[in-house]
Every structure is written in C-alpha cells, then in structure tokens.
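Incomplete set of chains, arranged as in the complex.
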Amino acid sequence: MRKRIARRYASERRFKFAGLFAVALSGAFLAFLLFTMMGNGLRGFTRTEIALQIDFPASPLLLDPANITDAALANANLPMVTGQVARQALGADADELLSPTAWISIRDAIKADPAILGRTVTISVPASTTIDLAAKHEGAPEAEAAVERLRKAGLLTTGFNWSFLTASDGTDPTQVGIWGAFKGSLLTMLVTLALSFPVGVATALYLEEYAPKAWWTDIIEVSINNLAAVPSIIFGLLGLSIFLNFLHLPRSAALIGGMTLALMTMPVIVIAGRNAIKSVPPSIRDAALGIGASPVQVVFHHVLPLALPGILTGTIIGMARALGETAPLLMIGMRAFIATPPAGISDPATVLPVQIFLWSDEVSKGFVEKTSAAIIVLLAFLLAMNGLAIYLRNKFETRW
Amino acid sequence: MTEPTNPLAIANPKMSARDVKVFYGAKQAIKGVSIDVDMDNVTAFIGPSGCGKSTFLRTLNRMNDTVASARVEGTITLDGEDIYSPSMDVVQLRARVGMVFQKPNPFPKSIYENIAYGPRIHGLAHAKADLDVVVEKSLRRAGLWDEVKDRLHDSGTALSGGQQQRLCIGRAIAVEPEVILMDEPCSALDPIATAKIEELIHELRGRYAIVIVTHNMQQAARVSQRTAFFHLGDLVEYGVTGDIFTNPTQERTKDYITGRYG
Amino acid sequence: MTGPALFLLLAGLGAIAWVSARARALRLQTVARETGRRDAVHSLPGYHGWYVALWTLAPAVLFLAVWANIAPGLVTQAVLADPAAQSLPMDDFSRSAILGEARSIATGAQAGAFNPLAQGLVEPYRAAISKYGVAGAVLAIVLAFAGGAYAFTRVRPDFRARTRVERLVMATLLIASLLAIVTTVGIVASLLWESFRFFSMVNPLDFLFGTKWSPQSAAMGYGNEDAFGAVPLFWGTIFIGAIIAMVVAIPLGLMSAIYLTQYAKPVVRKWMKPTLEMLAGVPTVVYGYFAALTIAPALRDFAVMIGIHGASSESALAAGLVMGVMIIPFVSSMADDSIAAVPQSMRDGSLAMGATTSETIRKVLIPAALPGVVGGVLLAVSRAIGETMIVVMAAGLAANLTLNPFASVTTVTTQIVQLLTGDQEFDSAKTLAAFALGLVLFVVTLLLNIVALRVVKKYREAYE
Amino acid sequence: DQSGSGGAGQTRDQIRAVGSSTVYPFATAAAELFVQGNPGMKSPIIESTGTGGGMKLFCAGVGAQHPDIANASRRMKKSEFDMCATNGVKDIIEVQVGVDGLAFAEAKNGPDYKLTPKIVYEALAANPYGKGPNKAQTWKDVDPTMPAIAISVFGPPSTSGTRDSLAELILEKGCQSDPAMKELKEKNEDEYKATCTRVREDGKYVDSGENDNLIVQKLGANPNAVGVFGYSFLEENRDSLKDIPINGVEASYETVSTGQYPGARPLYIYVKKAHIAAIPGLQGFLNAFAANWSPDGALTKRGMVAAPDDVRKASAETVKALTVLDGSQLK
C-alpha cells in the first residue's frame, strides 16, 4: 500500500512536471523568437556614417547659391562631386565605402542651409552596406580592415538611424525606412476599423438581442462562424475577383486592403461582441423592460454600455490579427515597391508585414537586419495592442 | 384533475384575466386561468414549484413577450382595456404595470440613476429639479431614503440584498405604475430584509394594485388579503387569504397547505 | 458650393429640425398630459426630434449620393462643349487624362499642369463644377426642407415617433448582419466561377485524385494531363498542418492548459496565459521569416548530422514545427474552455474518492472534456491548413508524396500564391487552378468548422 | 492619387509598373533614380507579379486604372500581344533594358564543379533524349569526369521567367548535342519541348521559390549542391559563393554581358504609348532607365548586366523615338 501511494505520487509529480515543461517550452519558444528577432533587428536601427569634408567653393558644383531649388539641386551634378570628394578624402576605393546615395545627405545639407556653399564643411554621409555591416562585425575581412582604417582616422560613427523611422521603401538598405509601410498599415487599419467595427457590433446586437429564430438567422449565424475560420488567403482571392476585377477599385490601395481585412475582422468582432453581450445578465434586460423601456432602449442604454469593454477587447484582438496579415494583401497588389508614402486611402500603399515580406526577398545583405528591425516595429505595435486588450479585459472583467 | 373554480367576483377589477392559457412551444404552462385583481387588496399567488405562478404573473405585463416560444391565449384587461390588443403599446403597458423580480436586479449605475431612469425614458420629469423630487419621493416610498440619502451617487449594486430589492421597488414606483407585480421578492433575502419588504408592501397597499408570488405560505398569510393557489397550470382556488389557509375548499389546496407536498 | 460647406449646412438643418421638432413635441405633450390620459403622450420629445431630423437629412443625402454619380458626367459634357475643348486629342485616354488633370487643377488637388492643353480647360472646369455644384446643393436643400416639413406636420403627442425611429435602427442592424451572407456569397461566387473554368479544362477527378502535381507541365506547355493531380498538395497540407503541427501543438497546448488551470498559482496563470497567447498574435510573416532563416537551416544541419540523406532546407518539419508553435494557444485556450466547462462537481467527486489531482485530470476531466478538446483541435487544424505565409516562406515547392519530415513538401496555400504571382500566361489552367485549390480549401475548412462547432456545441449542451 | 469616376477625366500622377520579379530590383532602382533626378515627382510603383501576371494586368486596357509598364524577363508572347490588342492596347513600346545572367554557383568550399550544357541537361532532364526516366544519381553517372557526388540543384520554380531561361539557354543547348533531337524539333515541336526542357521531379532538382536569398543560404549549408539563379545574387554573395564555369567560361560581368557565359537573357520593359502623353513623368522614367543601363551605370551596380552596345543603342533610340513594337516579330 505504501509503495503504491509512493508510485501514485511519483506519477502525480511527473504529470505536473510535464505540464510545467509544456508551459516552459512554449514560453521558451516565444522568448527564443523574440530574442532572435531582437538580436538581428536592433542593429537595423543603427547606421554607420562617414564624415566627409567638402570644400564647396573649390568643388565643381553647378549650383547658384542664390537659387537653391529642388530642380537646381537635381541638376547640380552632386553625385559626381560627391564621388570626387570622397575619392580625394578616402582613397580610390571610396565608391565601395560610401552608400551610392550618399550625395543625398549632402543635398539635404545644402537645402537645409545654403550658406554652407561658401565654406568648407564636414558632413556625415551614410556608409555603404558592406562597411555598415563590417562596422557591426558582420562583414568580410577586407571590409573590416577598411572599417579599422576609417575608425583610426576618426571618420566613422555609428548612431541611431532616425531615417529608418522616417523614410520609406528604397533600394539601398542604408537609406530605407518603414514610414511608408507604417502609414499604409495605419490607413489600412483605419479603413478596416471604420468598416468592421460598426457592422460587427450591429450584427452582434441584432443576432444576440433581436434576431427571431428562423432559417435565415441560422444562415447568418453559420456564415459568420464560418467566415471567422476561412483562411485569410481566401479573402485575398475574394478581394482580387470582387474588388479589383469586378468593381475595378484602385489596385494596391489601402482602401482595398482595408476592405478585404474588414471582411476578415468583422466576424471576429461579431463573435467577441456576442459573447460580451451574452454575458450581460438577463436580469438587467428584465429590469429595464419591466419599467417600460423599449427593446432598442434596453440595448442602447444598458446592454451595449455593459458589453462595450468586451466588444472592444475583441475588436482590438481582431485588429491586431488584421495588422499582422500578409497573405490576402499579396493577392490585391500590395506586394509592390512604393517609395512615396500614401497620402490617402485610395493611394497605392503597402503595409508593414508585406514590407517585411518584400525585404526578406531583397538581394542586398543589408536588408536582413532591416527586415528584423521592421519585424520589431511590427511586434512592438502588436504587443501594444494586445497589451491594451489584456488591460481592458482585466480592468472591466465583471462577475455578475 | 382540473375542477372548475370560482374566482372571487370583484366589482371593479383593476386587472382581469379570462380563460388565459399560456404555452411554451407545445407545452402548456397555464391551462385556462380566470382571475380578477383589485386596487385595495394585495393578491398572493402560491403553489408548488413549476406550477406556473411566475408564468401567469408575467403575462400580466406581457414580459412573456420576451420569451420567443411563449404564446398567450384568452384575454387580460387593464382598466377594461385588452392588453394584448394590437393597439396596446407594450412599453406603456409595462410602465403602468411595474414588476419586481426574484433576484434584486439594480442597474450597475448610481442609486440616483437607477430611480431616475424610468421617469427619464417616459418623459415624466425633465428638469434636474423635477427628477430630484421624483427620486426622493420614490426612495421614501420604498423605505430606502434614510439609508441612502447621503450616497445617492454610489452604485446601486453596492447595496445589501435587501436594500437592492427596495431599490428595485423604488425604481418600479418611480414611473407611477398602477399595478406592481412581485415575483418572490424576498426569496433571496435574509429574515430582517424580508420583514422590511413585507412592511413596505403593507404601506404600498391601496395606492397600487399589488400581486405577489411567494412560495412561503407564512409570508402569503402575512402580506396578502387575497390568495390564489396554483397547481400544475391550474388556478385551483382563489379566495380571501384567511379562508384559504384556514378553510380551503379544495383537497389539493389543503394537501399543499398542510405540507403534504411542495 | 463646396462639399464641406454643404455638409455643414445640411448638418445644421438637421440640428435645427431636431431642436424645433423636439420643442414642439414638448409643448404639445405638456398640454396633452395636463388634459389627457397618460397614454395620450407616446414618445419622448427627443424621438420626435430624431424623426424629423432623419426626414430632413435622409432624402437630401440620398439625393446627393446619386448626384455625385451623375454630376461629373454633366460637368464633363459642359466642358467638352466649351470652345477650348476643340483642340483636345481624339484618342480616349489622353483626352480623359487631360480632362482629369484640368479637373484636378480646378479643384485644387494639383498645382501645375503636366499637359499644356489642360491649363486651358481649367476655367471651363471651374465654371461647370461650380454651376452643377450649386444646382446640386439647391436641390438637396429643397429636399431637406420638404422632408423636414412633411415630418414636422406629423409631430403630435400621440404620434409614435419612437416606434418609427426604432424601426430604422432595427433595419440598420439587420442590414449589417446580412453583410455576412453577402461576404460568403462573394467568396463562393469568386471561387466558383474561376474553378468552373478550370474544371472545363481539367477533369475534376484527375484534379482531386491525381497523384502527380507537375505545374511545370502546364506552365511550360507540356499539356494538362498529369499536371494537376492535387493529392500531393493535399498530402503536404495535411502533413504539415494536421500532422506535424498538431504533434507539436496538441501535447504542448493541452499540457499547458492543464498546468495553467489545474496546478499553477493564480499569479503564474495571470501572467503566463496572456504570454502564451502572444504566440498566436505574432504575425505569420514573422514566423515565416523565422522558420525560413533560423529553424529550417538548423533542422537541416541536424538532419545531416544524424545522417539523413536528402534532407531539404525547406523541410516539412521546419514549417510544421513553427506552425505548431503558432497553434499552441488555439489548442490551449479551447482545452482550457472545455476543461473549465466540466462541472466542478466531477472534480470534487473524484477528489473525494481519494484520487490525486493528476488521476482526476487524466481519468475524469480529460475524458469528460474530450469532445470539446477534439472540437478545439479540429478548429486548430482548419486554421493550420489555411495558414499561408509560414509555408510560402518556409515550405518547399516540390510536390512530393513523402513521409520523410526532412523532405520538402508543398501545400495548397503555397501553390495558390505561386500560381497567382508566377510567370503565367493568363487564363491558363494554371492560374485558374489557384481558384480551384482555393475552393477545395474553403470547402474543407468549412466542413471542419461545421463538424467542430457541432461537436463543441453538443458537448456544451450536455452540461447545461 | 487615382481619382475619377464616371468614365471621363481619369488620371494618375504616379507611374505604375507591374511584372517580373527579376526586373523588379532594377525597376525599383530606376524608379529611385527617376525621383532623385525629378524632385517633386511621386515615386513610381513597381509591383512584383511575375512576368505573366504582369502581362495580364498590362494588357487589360488603356487608362488610368491599368499599369503603364510591364516588366518582363522574357519577350512578350504573341498571344499576349494579341490579348493587348483586343483590349485596345495597340501601341506598345518594347525596350530591352539589360541582360540577366543565369548563374551557376556553388559554395566557397564546394567541389569545384565544371559544367557544360550537356551535363546539366543529362543531369536534370526528366527524360533525357526521350530514352526513359532519368536514372542518374550522381554527377559521375552523367559524366565520368565529374565527381561521384549526388546531384542536387537548387533552381528557379517553374512559375518564374528565370526557369524559362534555364530551359532555353542551357537545357535545350545540351539536348541538341544529340542530332536526333534537332530532327525531332522539326518533326514534333511539342515532343521536342517536353523532351528537352522538362525537368525531373524526383527531388534532384529543387524548386526553390522566389526567395533567392534562401538559395544562397542553402548553398552555404550544403557545399555539394549547385545553385541556379540571377547573376546579381552571385555578385552580391561572392564572399560565400563562387561561380561554376560553363564550357570553361567563368561567370563574370564581362562574360555574361558579352554572352560568352551561356546563361544570359534579355530583360524588357513594355510601355503603353498611349500613356506617355497622359501620365506625368513616364517619359522621364524611361529616360532614367536609359541613362543608367550602361556598363558603369547605377543599374549595373544593382547587379544588372548591361546589354551589348548595339542593343543599348537601339533601345536608347526606341526610348527617344517611342517606336512601336511590331507584333509579327513575336512568337
């Protein structure tokens, strides 16, 4: 008997340990994922720059200091001048050291302060990807040597890369940023929210509070449950054939992306909404009906306010899912190079996850860390949303 | 089993039901009940669990409309007007025939808002001052004013069970109903709170027609002047409370009152 | 009249309608209440306000919606009638482009003209736009007044304004819920038509039961026979989504749920549960990237190390493993729900017999919760087989019928993406095959979900 | 901003290009250069849809809602041209912007393969010379001079234009080493095609998806494997990869651009002439291409191989004169 008890306790401990192990393993996987992304991605937020001394009066710039316009700057032969200056300062391999678009930094400096045209100034310009990677100890031996040389000369600085947050897609990894995709995500989410929230809440209210028991309400219910589980890529096919091919709405636009994602998010909101509405105790409805409130008043005065935290939680979760969604957007033309941030919902746009997908496919190795950095931005965004949902849930969790 | 019973003839009934049958889907819960309710007396419905007391009570202000499967036959009148006629506005009917439920169910709002809600949606008071008057009056009538007057803006759900139930009665009173229906209003309460509610019913009597469902025969005896005994969907006996308890005419009533079943 | 101004004006009219109708109702009702019975007054004054405001706004807004669609045509006609339009090129597109540019400049959307011809049309455009704008605005305002006046005459104490307004609210709610059906119909329609065309080129039986998927055949013009046997895709989908992913997700999800609900301290549960839920919140493109660049190479190295030949770096295992991790929270939350739904009395009953916690869980709770757990797993499977980005990025394209988890397989969703974004002649069976695959996917997940929901529901009823 | 409804007056102030994923990096580079040279213009939108998908969108019609440019890693097909014509896209300008090298590569520590089109064909064909399924397991089975290493080739998927090039430039050449095949071509084009270009599907050839970075990674992890991809990827990854000589010719910028290295194919863009006058900047975008496609131009820095001088000259002429493509030249 004693032995038997001991055995049973041992099995109890094993079982409990298996549970703990499962939790720990799942948690560890998450930690590993986040850690890997952080490890790769944090580097993406920094950029290596090389200080370049330019003697403007002596340079063969075709620029009239009195007439600094965009067009004038574009025709001022800046790329060539930059190349020359760089070769003088850094040696023959300067082209390898500087980003091919380094001259843009000089252009912007001139634009910001045309007065510098009259003197010699030192401007920090982005280093090439090879140098950038080498400065972060990821590069080839030759590049590392070059970095060493530049460091010794005190020309090299590695600092936070603000332009990663303010620039848009591009071809040079040292110059790209996520602002365009971020804005695209924002616009898309706005459309999604504006469409799916009212419709979702209205549907949830109708089904939970008013719908008669009839065949067609059953159909609505089945469709909604089903839509919540339809693979997202199918929504992409829907967007492709209905919104693009049939309705001829503008391709690649945040509008279409938002509409497609709204169809996907709406059932999530309906289901969360129905659960929230269901958890409002019937006694509240009875109470209101019992003193002569009409069914619409009952819902809008009592049920909806009480269910709102739950509905909001569901909405945030649905929106978070939509924010991370990629597959359907590939089908509707958002897999595109869009370097001008969208100004409105009908402008061509891309979104963060698609940008990640695009960058993961880029040739240049500098994009690896940019991809991870973009992932960090996306994850931070999502964590914030999920955190808000959890906060709401905990704050308003009511036991009746 | 169903013997015809002779409901008390009441000269000028406030509400009157004639041959009312209620079905839940195919199941019949009320099998042809006729009864009159008047202003001057408190009417108690008693009977074993599941006999249809609540069901019948809820037909009186059409709360059964909210149950999709429920269907009502027969006529029920309020001041002679058929409450199931299409021209009857249910919302207004419920304002005239108020209801208090078994479990106190205050809105999760302040005490003040609980009372003010009804007058507001019925347009009985517009200015803040008017509302204040209505709230105070209703809480006074519900015997709650002294206990809550300093914390009108606390949540109604923070009150004790008995206070909550009185709040619900006050809320019903606030829309100036003519009839108040109470479905086992004390069953969730402790003895002291129960006593307070019973006292309150005494005070309200005469001003409103009151119908109370209870499974506690002592309570029926204490608060009511008329008692109706239901069994399996039938109104078995209806009469002056004293008579029913001391001298029931029906065998089933007697069995129930002496505790043979239930 | 510009859009915003008209909008403000209408909003103002609506507000005036609301205020005046409400005031009138209030006055009439006060009188009625003093004289008449209480039901002489039906609705709150506010409802009368809404009723009249709706009558004021709805017709005008509806009219404007229609007007917005016909006015541009009228404007263009007017501009074309202008002498300046004579010099426009005849070809349709440049013409409409120039017109469009002129309009953009006229409305201020664009500053300078790209096409010199456009500049000349700006003035006519401006004139026409303002002419038709004013006309539309006047008509809208007249309509608003007419509607408002009609409704205003109906304000009476016993008029059931609340019923009317509420009926509109109900109609709105109903229409919103019908949108779900419209979406479903949209999906089915968009898949069915293209699939139909595909099946007119490829025998459905060959498609469903063929064991050779060789898209190169169709892609490169080797003919359609033998090219569209989708069984390897179905197998790949099942292998990754329903087998490997589930082998990861079911034990981890189930045991996590058990540990967190039955053993963990409330604090641990409070923090761990949302933490694990984050696994489902990570975007799939991130998982895909992670699977392709971190997990897959590691697995391949591992396979080579233990001497497995033909290990591919696009192994089914890499995609399945990562997908399994993604699915853990689905399984665990469904398991959590179903275990929680087993009445406490079962647990008490077992503990009171002297069973240990793990005996209670294994012998009573899990068997009792099994239908719910199964339902949850089915839902997770349906989610896994519809998952796209992970497999697009980490699974291969080789349509192998293999049991080797280190080999490369392909899935339905991967192929859909490939087929629609590859170098295909349009209208080839190949592009259309994407829709046929989509249809199959839709039908399968639909069935899985129906079954799963049935199971879960039935089981819930058993305890209610 | 894409505005306009009701038929008349649609316009667009952003250039739209669709099509090949191979041309995509060069088109994006051109787009960037275009914006740098034309400040104030919005950046063109380049969508990567694959050549065929791009053609479908391109040929759907003329107007603001249709793209202006189709990028292609192969020439437009006759059927596509006809479809364009049916939809009113009549005047199409064809510009060859450069050349893409099809590179064969192995890991830095690889076994130093030396390949010929014939070896590649015999190793990869599904049905070499129509003599039944390919049974070769190792390179040695194909050619005794090769090492006895299992055949394993990572290459472009059948959905890509790059795969077309592999078939056309390498496989067919290898196939034609057998004179019987040349005859077959005359007799039965379809059978010839199947015999000469169909690739085995038993796992020796691995369809490697669109993500060429992955191929690079895989080669690093698997030194015995051969990778086939765009030359630009080889250039970018010289630190971890080395090229495999074909017919003894090393893949370098020169050999690819002169066509000595066998894997070279032209890259095109197709432009709607009707859009040139209507879409602001379209001509400028073409000019940006033309200005940067020379051997020392920015596009070649991105990995594109410049076309031979005469082709470049002709293309520049086309861009200037906007010469329209004659459909009868197409296959």
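Going in written order, the chains are labelled A, B, C and D, and every chain counts its residues from 1.
Here is the rule we use: a residue touches a chain if its C-beta (ideal position, glycine included) is under 8 Å from a C-beta of that chain, and two chains touch if they have at least 3 such contacts.
Being a predicted model, the structure only gives us computed values, none of them experimental.
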item: Assembly formula [one copy per chain kind displayed, counts for the whole file]; value: A x1, B x2, C x1, D x1
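Just so we're on the same page, only the chains that are shown with their structure count from here on.
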item: Pair with more cross-chain C-beta pairs in contact, given A-C and C-D; value: A-C
item: Computed distance of Cα centres, chain D from chain C, in Å; value: 36
item: Centre-of-Cα separation between chain C and chain B, whole angstrom; value: 48
item: Residues of chain B touching at least two other chains; value: 91-92, 95-96, 121-122
item: Residue numbers of chain A (touch at least two other chains); value: 294, 335, 360, 368
item: Touching pairs - complete list by chain label; value: A-B, A-C, A-D, B-C, C-D
item: Sites on chain D touched by chain A in the complex; value: 1-3, 14, 16, 24-25, 27-29, 31-32, 35-40, 42-43, 45-49, 57, 65, 210-213, 232-233, 236-237, 239, 298, 301-303
item: Touch list for chain A against partner chain C, complex; value: 8-9, 11-12, 15-16, 18-23, 25-27, 29-30, 33, 36-37, 198-199, 202-203, 205-207, 210-211, 219-220, 222-227, 229-235, 237-238, 240-242, 263, 266-267, 270, 294-296, 317, 320-321, 323-327, 330-331, 335, 353-354, 356-357, 360, 368, 371, 375, 378-379, 382-383, 386, 390
item: Residues of chain A touching chain B in the complex; value: 212-213, 281, 283-294, 297, 301-302, 306, 398
